[in-house]
Structure formats: structure tokens, C-alpha cells
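Here the complex is missing a single protein chain, while all its other protein chains stay put.
By written order: A, B and C. Residues from 1 in each chain.
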Amino acid sequence: MAKDEITKGYTWIGTTPDRPDGLDKVTGRARYGADFSLPNMLHGAVVRSPHAHARIVKIDATKALALTGVKAVVTRADLPTGLTGEDLYLQENTLAGEKALYDGHAVAAVAATTALIAQDAAKLIEVEYEVLPHVTDVDEAMKPDAPVILPGCADHSVPEGSAPNVARYIDFGRGDLDAGFAEADVVRSAHYTTEATHQGYIEPHAAVGQMGADGKGEMWVCTQGQWYIRKMCSAVLGTDPAQLRVTPSEIGGGFGGKTTIFMEPLPLALSKKAGGRPVKMVMTRAEVLRATGPTASASMDVKMGMKKDGTITAARVDFRMQGGPFPGASPVGEALSCAFACYDIPNLGHHGWEVLANRPKCAAYRAPGSPMAAYAVESMVDELCRELGLDPIEVRLKNGVKEGTRASFGPKYKRIGLVETLEAAKAHPNYAVELGPNQGRGVASGFWFNHGGETSVSMAITEDGTAQVSVGTPDIGGSRASIALMAAETLGIPYENVRVNIVETGALGVNEPTHGSRATFASGKAMWEAAQGAIKEMCKRAAQKWDIDPEAVTWKDGAAHPAGENAGKFEPMTIKEIAAEMGKTGGPISGHHESTPSGAGPSFGTHVVDVEVDPETGHTKVLRYLVVQDAGTAIHPAYVEGQYQGGAAQGIGWALNEAYIYGQDGRLQNPIFLDYRMPVASDLPMIDTVIVEVPNPGHPFGVRGVGETGITPPLPALANAIHAATGARLRKLPMNPPAVLAAIRAKG
Amino acid sequence: MRYHAPATFEEAVSIAAGASGVTRFLAGGTDVLVQLRSGLVTPDDLIDLKKIPGTGDITRLEDGGWRIGVAVSGAELGAHQALVADWPGVVEGMELVGSTQVQGRATLTGNLCNGSPAADSVPGLVAAGANVTVQGPKGTRDIAVEAIPAGPGKTTLAPGEIITAITLPPRGKHAGDAYLRFIPRTEMDIAVVGCAVSLVRDGDRVVSARVALGAVAPTVLLVDACAKAIEGTTLDEAALAALTRAAEAAAKPISDKRGTKEFRIEVAGVLARRAAVIAYERAGK
Amino acid sequence: MVEVNLWSGLRKFTDGAEVVEVEAKTVGQVLDALIEAHPGLGPVIEAGVSVAVDGEVVTGGRQMPVAPDSEVFLMQQIKGG
């Protein structure tokens, strides 16, 4: 569907005004996590384990405490005991207990009058370790004789006799695999691996926390979700969440990595111990890379059967993923559910193992699990297409899911836009560019569920007839603008007359973080509901003035109108007029909405990439890149494109160069941007985008989340393109120059 | 940490000679500050050389050579047109160090004294036959650049010794140099392999050459066999093939997070060939 | 009665059945009835599952209505980035 068909009739939706926080962010005024300070503030530093796995024999802080300016030291002994489940794992991850479980695991924290003194003091805290055997590789960790990380970690799902680091086993499927494979003309299976990558947000974690002996506390923190911070910090510290007020700063990127806690309880614990003085804690980049949420590393097997005409008859995946030393962090369930989400395949098998390893606790990273799954499955689809001489887009069209198709993970899809993205990719000029020597083209599709989540929004009409919207989802990529556009559209007032505030935990009911591509969907949907409440009240005020039935008043173009001839003949009463009198007509006017909305329609995307590979060095240059993705309705198309482009860039980084590199000693060897190689400006071309709009029936304006799907297709698309350019199939990420050159040499 | 900003090299040497703890010299600071911030090296005495007169100068010598002060940044080097015309390979090596921001600070001498086998500016200096002037408690000496690195993070400088300037020889006619490095990205990486070639032509024939390889051994290598492979040739296919083999044979790298041994050996050959072609073309202009 | 589709790994708790019938009018009642009929599902459901009703994932929505002809699926819990 063409975009103008859908947005027809909208005044604001689909336009690209300046974002409300733009001025603050181009002048340096916007306050991020580390920009906040308080009077009498202390500075914190963390002591971290240099060992991948070690028993903590003794922690001696005597020398640190003797240093002038040191006010408090916190170890695990200062935290409450008796926690269970995820709360316990969060606490374990905040400060190690009996064992340090990965290189960089926090062991103690100190607060002092300056950051330099705190750092000096951290070096004076003496920790005695008994080093234990460690394991960082996912396949090694699954061996029966691997070092045991967390005895008894297996949950109900793990079959008897499994290796001790297997924490969870998942299987689901449908149909008859054997029969399906027998039907195929070609059946192939292959093994694929991906390395852990980091979200790589440029802003390190930072917080200022203050907590008194009475357990009342405040925190200013960069986070995707202030209520999650409140809940998790309170659980770890054994305090009452209602007594902790958390204010989110501007956030310098998150991509899922700031939906949970890492060091955040420590400023609060230190503050409490230091007589309630506020404590600021800012992570270094090395701390971010060593001790905050990367994504899982994966070892994956795919088997797929295809007929000569391209019909996929059966497929099976076996995914093993490590998510660090605690159960529940690996996205293996998501990966399995995403694996065949783009395909209508009658016979399917999914098997997954979550494995513990001596690595940092994984956090969500943009479409968690989906990129790895896509790398394996979309590579395999490409391998079969090449073997059978079939066009990769045609094969995807032939097998692609559409409305009513039963998804690989169970339910039937409602209206979705995969086919539309494939058609748009096929029609795009990039797909027709003729390629030169050593160049190749790759295609892949991707999927993400999208998410609704707990949401609470309020809208207040201001005395001057403007509106303020309070939302609980931090603005990580322009959501103030998208919510303001929807509010302007809903109320019928100018975009500039809407002020969207991201508020602290005391100002609204619980909100889940900005995650799952939900801010524009869920906060937008809740805003719309809240606005209906405000509109209803404004209609009531007009009815009151006109002395007619409120039901006889309608709202359009920012004013109350009599509903029809029968309602009476009155001049429309504008929001400005109603607002000016509201104190005298019944009091302030507002609307609010709380819910856990369903209907977050999934977003599908298809990417096309052209590369040129230097046959002598294995260096891959991305020549051109196309992202086609379904946005449902693009509220602010420029920021929708931004999500597509940013997701693609992260996926390109994951595909080509980014990786966690562990040494034999279990230490992370590249906790620095120099060697954790994210794409730089000169690595990338312009990233072309096509916004497909297949409106989501679950949202008043048809919005689908757009944040996550874009990171998924680049991994296989690059692998497919490199194969096209070189004839070498890379089944292991990253596909860096040594790997590509070795693959070229290996094929002879 | 004590910070010193001496006004003369004599003063700097005497501070360094009198220091008992860890001493570091500060020019561009792009390595020293990273080590300081990461807690890797916290000097007891940090001696800033930038206040010493002349350290920021690029001077044409009477014999046609160049003297480059120890505080001259990469950006200043790149902006010096006459120097770039003489020694494009030396300058391009320096200009590959870090970002534009790092270029605003980083220096040739600092890159050399950091002792990294992968230092981008060092192969160019070695191929150029550059010398450094070293001043210490026992006086002043001039030595070849390739004599400075002693292994990863180490130099042959004695305690209290400072490099006070780098001298490039006269370029002469029909000569050219080039530096190429291989990195996984297009910018911001440490060289996985680096290669500099400097040569002089007589017509189509290479009369003399110096070839230096970086990141394939504990120190930057000056490889005579590579020079021999192209000297006396017209840099035809046979010469380039011989050069490739000589570079591969000379490379004795390790496998690490930046590249495998096999990859480095192969790419050393590729870069030697490509750099030689560029240097040859430059020499013909 | 509502038919609930389980993932195959849960069959061991339901005597091998991948589709089970429960009496329920809401998602919450579906989950409670499942646990009552098949206590082995308790820890799984308490650890967190997603429920899809007629193609809609209703995580957290225990109050969501379920009709006798609704298509109900229990799914792995999904987190987002």
C-alpha cells in the first residue's frame, strides 16, 4: 500500500517536524546520566574480578578505608540475604558473593570525595581469590565435564542427564519432520556460530543515587526504564520500591542494554552507608564492555528441505546459546520463535539449550535472539536457493507468511507486511544494479514480535489550550516527537502545542521500559486513550456551556462542535476557550490511561546488500545497502528511517567485525572501542530505506514498532553477499578479513 | 603524579635522570593518557616537552633533509606541503594514526617511543632512513629510527634519555615512498600489517630501495631481502612476485585478537607489492 | 471449553497431549485451569509464558477474554531490546 493512501486525512502524522528535544541536544544542554550532580556528592568506583571464575576467599578494605576522603566501602556482606530467582541473580551480578563468575564481575565498591580518590581506593581493596577452572565457549560449556558455574541451575525443562551448565531446554514444533524432509528434493544441514556482541551505546552507564538510613531514596540514572530500575534496585537492596524515586536522565543509547541493572544499586548502597550523601557512579568503557549486557554467543544447527520449485517442506533448528553465568538471560527461546517466523513451513522442529558460561550476564539487545536465528536460517535458505538456482526473493515470496498463516511459533498472523517488503525490495533500483568483479549481492528477511507492555500515560490540558503528555518511556530515538505528533493529531492542535515529558517514577503508574519497540506503539496508544478522556471532558464542558447533552458534542480540529443539526446551533468552542475557563467550569482537565496493551503487530523487513571483497585481503566493503521494513504507519518517517539505518549499521558491525574476544585465561581481550570494532562513518555507505506501511490493526494509527527488526537481516544478508562475491560460505561470525580470506583459500 | 613542563631539554633530562619512580614524557599524550586513564601506567613524574622551544617546528635542513620537532602533531605534518611532497609515505603513515582528533595531538616521536610493533608511522620512517637525536645525561647521539624499538612497549633508550628531534634525509630526485597498512575497518584500528617502501629510480629501473614491515614481528623490520627483490628491476611482475615472497618470508607474526599469523604473512606480501607500486609511481613523477 | 495449544516440550506434563481443553473465560482462568489440571505446568507458567489469543500476544493480560472458539497458544516468553 502506498504511504499517501494510508496517511491520507492526517494533518500531523507522517510529517517530519523538528524533534522537541532537538535544541537541547545540539547545544550540549541535554542532561545525560553523568551530567547530573548534587551538593555534597561523593563519587563511587568498583573493584572487579580479574578472573573468569574464582572463589572469593577474603576482601580486605582496611587500606582503602584509611585513605583520606574515603567514606564507604560496600561488599556483598552489606546486601540482604535470602533472595531467589532473578532477584538473586541481579544481586549476584551487582556484587559477587562466594564466587566471581566472569572477568569484570563486581566484587566491592567504594565511595570517596572525588572520583580520583575513589579510583585510588578501589586499587587498595585487597581481594584474595582462589582461581577456579572456567569456561567461556558455548559448546565447551555444554560438555558434561565442563567447570560447573552454578550447581543446580537446571530448571524443570532440562532432561535428566544433561550437562551441568544447561539451565533450560526448549522444544516445540509441528507436523512430521521425517515426512517433510522426504518430500524435499534437496535436504541440507549446516552448523553456524555467532559471537557475543555488545549494544555499544556511546553513553556509559551512570547514576547518582541517594539513600538515607530510613530507606528513602532518590536516583537519577540513564535507563530505558525507571520503574525497572526502581523494582530491581529495591529487590537487590531489600528496600521498599515505593520509597525510591527514580528520575531518568536523557539516555545516550540503550538498544536493550539499559533495560536492567548492573551497577545501579551500588550508589544507593554506598550512599546509605555514607550517611545519606549522594553518590555518583559512572562506568568506564572497559567496565561497560566487561560487565554489562552483551548478547549471547550461539552455536546453531539448521536442517532444511526444499523442493526444486523452492517450496520449503521441512526445517529443524538446534540452538545452543550462552547468556552468562545466570539462568534466564540467554535469548534462546526468542531465537527459536523467530527462526522460521518469516516462513510458512508445514513441518518444523525447534530445539534449544540455554547454557551458562563465565561471561557477563546477557542483556536484551535489539530483537534479542532474532539476529542469530536469522543468520543461521537465512543463510541456509540462501544456500538452498543457490544450489537449486532460485532467486532468493522469489523463494521468500513463495514461502513467505501473510495474514492468516500459522506462525512457526503457533498462532495465526493477523495483517502483516512481509510480502510487501519483498515486493518493494524486488522493485527497488538497488536490486537491479549490475555488479562487477569481486562483488556480490545478498538478500535476507527478518522478523520481530514487537511488544506492548505495562503502560501508564497522562495528558493534561494546559491553561492556554496546549497539552502536556506525561509518559514513562524514555526517549531514546525521537519518541517525544512521535508521541507529540500523535497527540497533535488526536487533539487537533498544532504539534508545537504539545509538550511531551518523560517523567519520574513518582509521576505515573508503572511503565515498562522503552523496549520491545514499544514506545511509539504503547505510549502512543495509551496517549490516544488518555486524550479520549480529556476530549470527553472538554466536550462535557462545551455541553455544559451550551446546555445540551454531552453526547451531542463531538470533537474535531481542536474544538468541540455540536454533533449535528439536532444538537443545536453553536459556534465551535476551541480547546483554547475551554482551557481558559476550565478552572471555573469544573477544574483542571486531564486524561489518563493505564493498560498492558495487546496488538503490537510484528514488523517484517527485507534487506539487500551489495559488497565488494578484496580477494587478496578478505576485506569486505559495503557498496550499497537497502532496508525495506513495514512500519505499520510511519508517524515521523525520518525517525523511522533512522531506526532502519541504525539497526542495519549494528547488524553490519555484528556481521563483519564486532565480537567478544576471550583469551585462554578467560579474560576479555578487547574491552575498548579500538578493538571492539563497531562501524565508523567511513565503513558505511548511505543506507537506503523503503518504509512499507501495512497498518497494524492493533493501534489507533496503525503503528508497528520499528526499532528492532532492522538488526536482524544484515547478518545473513552480508554472509549471502560475501558468498556471491567470493564463492566462500562463511558460517561463523564475525566475517572479518582473516576469516573471509581463510574461507576463500579453503575453497581452493 | 607530578607534572613538569621544562623549558629546555637539559632541564627535562635532569628531571628524568633525577626521578626515582615511573617517568613518562608527554608530547601528544595520545598513548600516555590512555595508559594513565586505564590505570595501566600511572607515572610518578610526567614531563611535558611541548613548552620546549623548537619542539613544534618542521625545519628544512641545508642538505635538503628535514628536522621534525617532537611535538609536531600529525595534523601539522600533513599540512606541511613541502614535507608531504618530499616524503608522502612518511606523512601518510603518521596520518593513519587514530582519528582526526588524535591527529591534532599525536606525534611521530610519541608513536615511535610507544614501542608498538604496529605503530603506523614507524615503517615509513625506517624505510626513509630517518634518524633520531637522543639526548641524555651522558650527552647527545644520533641513531637510526630502527634502532629505537626493542620489542612491544619497549625502546632502547636508557633511563633519562629523550628523543629531541627526528631527521629525515634529503629526498633527492626520482624518489618516492609509500605506506600501506591493513585494518579490518577503514579507520580507527591498529595495523594488522603495515608496510612502507621507499625507493629511488633511474628511468624505469629501481636503483635503491628500503622496505619496512610493521606488526609482523616484535619490532618494525627493515627487510633487506625485500629491497634486493626489487633493486635493479623495473618493478615488473617477476620483481613484484619476488618482493611478495621476500615479505612473506620476513614476516614472523603471532596470532592475536587483531589477526592470525597466516593472514598477516599473506597480507604482508600483498601490502609490500601494493606499496612498492605506489612508491614507484611517485618516484616517476 | 477452550483448546489450548502447548509447545511440545510441555507434553511431559500433560500425559503427552499438545492440545488440552480447559474451562475458562479469560487468559488468567486459562492459566489457572492449566495448572489445576496439570500441576507440572505450574513452575513453567509461574516462571513466565506468553499467551497468544487469536494471533495476539497478550503478555500480562490475565483479564483478556477468551471465547470457546478462540485459538489459544502458550509461547516462550518474549523480551525485547
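Just so we're on the same page, a contact is a pair of C-beta atoms (placed from the backbone, for glycine too) under 8 Å apart; a residue touches a chain by one contact, two chains touch by 3 or more.
The criterion applied here is as follows: contacts and distances are computed from a predicted model.
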Hidden chain of the complex, named as in its UniProt record, picked from "NADH dehydrogenase subunit L", "Branched-chain amino acid ABC transporter permease", "Putative, Na(+) H(+) antiporter subunit C" or "Ferredoxin": "Ferredoxin"
Chains shown that the absent chain touches, full complex: A, B
Among A:Arg29, A:Lys308 or A:Lys556, the residue in touch with the chain that has been omitted: A:Arg29
Which residue of A:Gly104, A:Gly200 or A:Pro738 touches the chain not shown here: A:Gly200
Of B:Ser99, B:Thr140 or B:Thr234, the one touching the omitted chain in the full complex: B:Ser99
Residue of B:Thr186, B:Ser208 or B:Thr260 touching the missing chain in the full complex: B:Thr186
Interface with the unshown chain - residue positions in chain B: 1-3, 5, 26, 28-30, 33-34, 36-38, 42, 46, 48, 50, 73, 75, 98-102, 104-105, 186-188
For chain A, the residues touching the chain missing from this view: 16, 18-19, 21-32, 34-35, 114-116, 199-204, 250-255, 282, 284-285, 476-478, 636, 638-639, 641-643, 645-650, 672-674, 678-684, 686-687
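Please note the rule applied: only the chains that are shown with their structure count from here on.
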Chain contact topology (line, ring, star, complete or other): line
Averaged-CA centre spacing for the pair chain C and chain B, given as whole angstrom: 67
Chain B: positions in contact with at least two other chains: none
Chain C residues touching chain A - in the complex, by the definition given at the top: 5, 7-9, 40, 43-44, 47, 52, 54-61, 64, 71, 73-81
For the chain A and chain C complex, residues of the former touching the latter: 155-157, 169-173, 199, 255-257, 259, 331, 333-334, 336-337, 364-368, 409-414, 448-454, 515-518, 596, 598-600, 698, 707-708
Residue ranges of chain A touching chain B (in the complex, touch as defined): 119, 123, 284, 286, 616-619, 656-657, 661, 669-670, 673-675, 677, 679-680, 682-683, 736-738, 741-742
